[in-house]
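Have a look at the structure that comes next, please.
Missing here is one protein chain; the remaining ones are kept as they sit in the complex.
Here is chain A:
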Amino acid sequence: MIGRRPQRRVVDVHAHLGPYSLFHIPDPDATTMVGVMDRTGTEVTVVAANRAIQQDAHLGNSQALAAVDAHPGRIAAYAVVNPWQDPERELERLAGDDRFVGIKVHPSLHRYPVTGSRYSAVWAFAEETGCPVLSHSQHQSPYDAPPLFEAVAAKYPGAAVILGHAGITPPGVDESIEAAARYESLWLEVCGSQMTSSLILAMIERVGSRRVLFGSDFPFIDQRMSLGRVVCAPLTDGQRDDVLSGNARRLFRWRPLPGVQE
């Protein structure tokens, strides 16, 4: 019996905000998201607005900042950098606004590879500042398949890169695990429709529990889907706490996340 109240603190490092054209999302606003967070024990969520990833990075980033302002201490923002939409402008904005705590890139949606020159400024900025970068990653994608991040990690060893979805598919998870095992700058994030507790356990067994991060993709997907895999997984208490919040607190040091620090 799981009960109706969560027992652990959660930090969600992979979330979005707002509607998405391909399907209906009921109540995708920040207030509803915070309501979900209250029910799941989530202290803070880092969001990249759907408008920013899907259509207009600059306008979407403004939406993310509005959500931070509306829910201080609960929502933090990624600055989405689209390689086709003046990436230098968004990096300058990010540098000058401490409501942004990280960078989000979505190479598959923007159809541009993580190894391409238009992303160079992102990796260089991350390496110089310690700003974490969350990237979509997807098995066999020509833009963000997990092995491509090994080239990024080799060239920018000081840039902390979160492999969002850890490659998505089970073979993609295996590739992500291998990449993270080779490069300590690569972190694994656990949301995705094909993720299971068994795959999360495989990540922890290979790279340890200290570089595996909880994310949910909500409101794209309901937060409790990803959370349930971690909460019910056969992990030790320490491993579960690492994944659910401790690792996020350790990683987001450039601009620390709001709330209690580890």
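To be clear about the criterion, a residue touches a chain if its C-beta (ideal position, glycine included) is under 8 Å from a C-beta of that chain, and two chains touch if they have at least 3 such contacts; residues count from 1.
Here is the rule we use: contacts and distances are computed from a predicted model.
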Omitted chain (choose from "ABC transporter permease", "Amidohydrolase family protein", "Aspartate aminotransferase family protein" or "YceI family protein") - UniProt protein name: "Amidohydrolase family protein"
Using the document's definition of touch, tell me which of A:66, A:109 or A:221 contacts the absent chain. A:221
Can you tell me which of A:14, A:104, A:165 or A:229 touches the chain that was removed from the display? A:229
Which listed residue, A:11, A:25 or A:105, touches the chain dropped from view? A:25
Using the document's contact rule, name the residues of chain A that touch the chain not shown here. 1-6, 22-28, 32, 35-36, 39-40, 170, 193-199, 202, 218-225, 227-233
